[in-house]
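Here the complex is missing one protein chain, while the rest keep their positions.
Right after this comes chain A.
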Amino acid sequence: MMASSYNAKEEDGHHSGAANHGGAGAVKSKKPDNTAFKQQRLPAWQPILTAGTVLPAFFVIGLIFIPIGIGLYVSSNNIKEFEVDYTGVDISSPCHPCAKNFSWNATTPCPCSVHFTLEQPFESNVFMYYGLSNFYQNHRRYVKSRDDSQLNGDRSALTNPSKECEPYRTSEGLPIAPCGAIANSLFNDTLKLYYIDSNGTRNEIPLVKKGIAWWTDKHVKFRNPGGNDNLTLAFKGTSKPVNWRKPVYELDPNDDDNNGFTNEDFIVWMRTAALPTFRKLYRIIQKKSGSTPTLPSGQYVLDITYNYPVLSFDGRKRMILSTISWMGGKNPFLGIAYITVGSICFFLGVVLLIIHHKYDTRNNSADIPN
C-alpha cells in the first residue's frame, strides 16, 4: 500500500546524482567503498543457539533464581498480615444491619464493631488498609472521570471542571469540587482500632493518618486552590460531591495541611486501583520505642462507622493489618514462581546437557572427515 508511493526513478537519480556531485573535483569512480559496513562484513557476534551454548545460561538462571525465590519466600512468610471482612453479608456479622439499611441520605452514621484476635504480635510498623473487592476502580469511564487540573489547584478548573467529570461536574448549578466519579465515590468508612488488654479495657491504638499518600501526590500533584489559607474561602462557589456528607475543605478540619485536596485519604483514593480487588492504605501504626511489639497478640476491636455501600455490586469491605518488608506486602507468589522457574531452568539445563552430549558432539565430530 505504502510502497506504491515509491518512485524508482528518483532513487536511481539520487544515486547517480550523488555520484555526480562527488566527482566534481577529483576523478571519482563509482566503485563502492570497501568498508566493513558497506560490504556487510561488520564484525558480528553470531548467537548460534544450540543446546551446548544455551545450557550454561539455563544453569546460571537456575542457580540465581532458586536462591532469590527462597529469599523472597522467606521474607514473604515473615510478613504478618491480618484481614477482617466487615461487609456484613452474613446475618451473624455485626455490621449486617448497617449494610442492610444503607442509604446515602442517612444523616446518622451507622456504627458497628468487629472483634478479632491476633495470634501473633506484629513487631514492626503496621500498615492498616481498607480493602475493597469487586470494585472496578479501573473502569474506563470511572478512571477518566476526574480533573487533574482542578486537583492541582487550578482556579479556572475549580470553577469550570473538565467535561470528563460528567455527570459529576456540576450540582445545582455549582461546579463540584472535586468533580468526577472517583471523588464522588470516596471511601468514607471510619475505622478505629482498640486493643483489649487482659483486664478487658479498650485501649485505642494511635493511628497515624499522615504519610499514607505518595510524596509526589501530596506535594506536587494535589494542591488546594488559591493562595489564601482559608480553605472555606478558596472553595467558595463550589459544591460538594453528591455523595459526600461534608465539603472537601472539611475532610480534616483539625489539620490544615491534610485538608481540602491535599487530604491524604482523598489522595489515596484518587490513585485508582489497577485491579477490582484492592486495598488502600488507611493508617499507619507506628512502632513504639523499645521492644514492645506494635500490636501485641490478643483481643482487638475494630470500630467502624459504616458509610460505604458495597453490597449492591457484590462488593466486600475488609480491614487489613500488615507489616511490610523490602519487597512490599505479603505475597508468596513471587517466591514460589522464582523457585519454580529456577527449578525448571535447572531441569532443562540437565536435559540440554543430555541432548548436547547425544547430538551436538556427534555433529561436530562427524563433520570433520578423517
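The rule we apply is simple: a contact is a pair of C-beta atoms (placed from the backbone, for glycine too) under 8 Å apart; a residue touches a chain by one contact, two chains touch by 3 or more; residues count from 1.
Operating definition for what follows: contacts and distances are computed from a predicted model.
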Original post:
Name the chain not shown, per its UniProt record: "NADH-ubiquinone oxidoreductase chain 4", "Proteasome subunit alpha type", "Multifunctional methyltransferase subunit TRM112-like protein" or "Phospholipid-transporting ATPase"?
Top reply: "Phospholipid-transporting ATPase"
Original post:
Touching the left-out chain: which of A:E123, A:E164 or A:D303?
Top reply: A:E164
Original post:
Pick from A:E123, A:D217 or A:D303: which residue touches the chain that isn't shown?
Top reply: A:D217
**OP:** Looking beyond the chains shown, say which of A:P94, A:G226, A:P276 or A:P296 touches the absent one.
**Re:** A:P276
**OP:** Would you indicate which residue among A:N152, A:S171 or A:S343 is in contact with the undisplayed chain?
**Re:** A:N152
Subject >> Touch residues of chain A, complete complex, unshown partner >> reply: 1-17, 20, 23-24, 27-34, 38-40, 42-55, 57, 61, 65, 68, 72, 129, 131, 135-149, 152, 154, 162, 164, 167, 181, 185, 214-217, 220-221, 243, 271-281, 308-310, 312-313, 315, 326-329, 331, 333-334, 337-338, 341, 344-345, 348, 352, 355-356, 359-360, 363, 366-369
